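What you see is the complex with one protein chain gone and the rest in place.
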Amino acid sequence: MPTLAKKVDLSTEVISNELIAENHYLLRCSCPEIAASTLPGQFIHVLISQGSGLLLRRPFTVYTVEDDQITMLYQLIGEGTNVLSGLKCGDSIRVLGPLGNTFDLSVTPNPAIIVGGGAGIASLMLLATALRDADVHTLALVGSMNQARLLSVKDLQAIGVDTHIATDDGSVGHHGFVTELLNHTLETRDLQNPAIYACGPDGMLRAVTKIGLDSGIPTQLAMENRMGCALGVCLGCVCKVQLPEGGFEYQRVCTEGPVFNAKDIVW
Amino acid sequence: MPTLAKKVDLSTEVISNELIAENHYLLRCSCPEIAASTLPGQFIHVLISQGSGLLLRRPFTVYTVEDDQITMLYQLIGEGTNVLSGLKCGDSIRVLGPLGNTFDLSVTPNPAIIVGGGAGIASLMLLATALRDADVHTLALVGSMNQARLLSVKDLQAIGVDTHIATDDGSVGHHGFVTELLNHTLETRDLQNPAIYACGPDGMLRAVTKIGLDSGIPTQLAMENRMGCALGVCLGCVCKVQLPEGGFEYQRVCTEGPVFNAKDIVW
Amino acid sequence: MTSSWQQKPMRYTWSEDEAMSDTHPSLEVTVADIQMKNPVMTASGTFGYGSEYVDFIDLNQIGAIVVKGITSVPWVGNAMPRIFETPSGMLNAIGLQNVGVDGFIDKKLPYLRNFDVPVIVNICGEQVEEYLEVTEKLDAADGVAAIELNISCPNLHCGGMSFGVDPKLTDELVKGVRKKTSLPLLVKLSPNITDITVIARAAEDAGADGLSVINTALGMAIDINTRRPQLANITGGLSGPAIKPIAVRMVWQVYNAVSIPIIGMGGIMTGDDAIEFFIAGASAVAVGTANFVNPRASLDVVEGIKEYLEQHRLHSIAELVGSLEIP
Partner (left out) sequence: MTSSWQQKPMRYTWSEDEAMSDTHPSLEVTVADIQMKNPVMTASGTFGYGSEYVDFIDLNQIGAIVVKGITSVPWVGNAMPRIFETPSGMLNAIGLQNVGVDGFIDKKLPYLRNFDVPVIVNICGEQVEEYLEVTEKLDAADGVAAIELNISCPNLHCGGMSFGVDPKLTDELVKGVRKKTSLPLLVKLSPNITDITVIARAAEDAGADGLSVINTALGMAIDINTRRPQLANITGGLSGPAIKPIAVRMVWQVYNAVSIPIIGMGGIMTGDDAIEFFIAGASAVAVGTANFVNPRASLDVVEGIKEYLEQHRLHSIAELVGSLEIP
């Protein structure tokens, strides 16, 4: 596991903040320190508006890194992301990061199968880029509600990732769940040393976990949970993790995660 | 006393919001219903940012009315006016008004003496305009901390009001309090039927009251107090008013005021 | 918005009614024998005597109007300053400035009788006798739908809150008032207490028909430049969204402790907030501080509740009340 960089908390200006798909925005800002050291799967904790009734920060994975800039791709969920979506170029935000662990790439997969549901794909883009850089053969399975909400397909294709689509309404790609695409891929292709990397809604992650466990394929999940500090102190963000010696403990998504081994998660 | 117009609460967009003197801004927005019916001294209750930790609205006098538009002239005081000062053209605010009573002009003064301290002059501008429209001879005495914070002098002169200045530091006009200017005016001029209309910090209003009472000149004050509803229900904004039959009661600045007869106020 | 209540012909049988309400949920509720077109009241002290809001809303569309606290004689109220804004909340120490029960009956009630909306009168006093006197007069007056006994005002030096934190005093007061009137009797509880269920049960046992939960939480703020309290009364009552989590918790606790209906309040700004209170156990809600921010708040809450019921295909508020699911 790579050593993690020093965390910073800095005030920066929004460079752009655009609607890129129905209900989804891409925000770009300049954060040299964070851009320089973020590992795939790591996230930032964003203070959207100081002194407002919204007290806590909001966590988002770093979507891409370009020179001094980082982007985050986010879905409109509630008040926080709503306020965020109203920010314009020049507005300031505070960004804390890079936070959390990264994917375990100690055994080189072949192929790496990236499975993203909804905005979950945002947490896997830096991983896809890293895999491309390491010349790892990578497949991406991208699920979304419909064509209008489809995310990241062009970005993935642009870096040469073999990308497949599933939509709930069949408006593009496979009509059905992205996990069906995953099953189909595992059944129809001859895969040597596959590994799965997934992020998305809980239901999807549980299904992916089952597929991974049943087929014996190493599976890593980027987990989400409500966060207070994102620094490991409030113990608010935990998920239930099985211990090798039996029993379980609550581990912090912000510190021991967000990436967990699927076989360890107790749902 | 003119009958008061129906109150409205409407969402509108900021047309402009400019720094017009050190620490002071002029905000312009379109509010046809309010523009059509606001009387001198009346105010609006402004919801600055919905869903923020700032719960309550903020009261400001209508500074000028031009066709469908109204302006307000405000001083930076705390969080509310700070957020307000950051609003740009196109940002939305909610405006409730017109609120409160108006000045009593049932006896035509000659001259009308307007005394404004700091941002208090903002509450007297519509009055000055109404007096000009009624061909009432009007003097304005404008006090401020220094030249950089001087407000409204040009606006008053533009409508032909004979305007005199006092600054705390003597950077322009009389070096001292605006109440000294008032005393000076009363002592040196031969005034037939003068009346005083004042708005400003409490200390100034008390001094003006004393001058008015001592010299027997009818004096009206535009009062301020923290406001909850601005509609007369919370009883949060009261000031202490002497009753003709003896004793006192707490009257609402938002409803019985903001304009009170100086001789009735119990300080 | 006109409520579905006004449009519903009386001849409909239950099953037709059910079928219809798939698209038009009924907002009508009867709480503590108070019949309301919808479950949204205005909270005492935040809606004056109704007339102040007629430029903005049709009073007939509100579930019930709860008027400012009334005492036996007119009260002058506390000195200024009386209010102060805090994060997502406000402190108030009005000190129950009011026209007194006679003034209310003579000057305020006649206006309210013009409307087809239940008028609930919040009453307060320093002594049991004062409460009884006010109750007798209101009982005899025309146009009072119910009495809300304020045993929880944090801004009175004696009386007020002291009743609301002592089960014996609560018992004595509620029993006394109960004897003086056959009007529905609501008792308004204080959050400034270790165990609110003790007072809730005392009020229920003494004959209350419903409970209003909660009054304001006792708070304080200081001007750091003058080192003086921000309120002349030193302390005041905290209201607004800041206290909503405390209010929801207390409604839930009281719901599990009594069987009379609860009117939930504390920080309700939207229909969604109200829904939280219903699920926690409230049969109706009251909108308070929100009226200051948005004069249409009470009707916006009604509208929001209706939308929620439609979206979730619910037929009535009753299906929500106390429906908290504990996994």
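All chains are identified by letter, namely A, B and C, in their written order; residue positions are counted from 1 within each chain.
One rule holds for everything that comes next: a contact is a pair of C-beta atoms (placed from the backbone, for glycine too) under 8 Å apart; a residue touches a chain by one contact, two chains touch by 3 or more.
Keep in mind the model is a prediction, meaning the values are calculated, not measured.
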Contacts of the hidden chain among displayed chains: A, B, C
Option from C:Tyr53, C:Trp75, C:Phe115 or C:Trp252 whose C-beta touches the chain left out: C:Trp252
Selected from C:Ile83, C:Val134, C:Ala242 or C:Ile317 as touching the chain missing from the view: C:Ala242
In subunit C, positions touching the absent partner: 86-89, 91, 165, 192-195, 217-222, 224, 226-229, 232, 234-235, 238, 240-246, 248-249, 252, 267, 272, 275-276, 279-280, 308, 323-327
Chain not shown, touching residues in subunit B: 53
Where the unshown chain meets subunit A, residue by residue: 6-9, 47, 53-57, 94, 96, 225-240, 248-250
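Just so we're on the same page, only the chains that are shown with their structure count from here on.
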Cα-centroid distance, subunit A relative to subunit C, in whole angstrom: 46
Geometric centre distance via CA averages, subunit C-subunit B, whole Å: 36
Centroid spacing, where centroids are CA-atom means, of subunit A and subunit B in whole angstrom: 55
Overlap residues in subunit B, where contacts from two or more other chains coincide: 53-54
Touching two or more other chains - residue numbers and ranges from subunit C: 87-88, 241
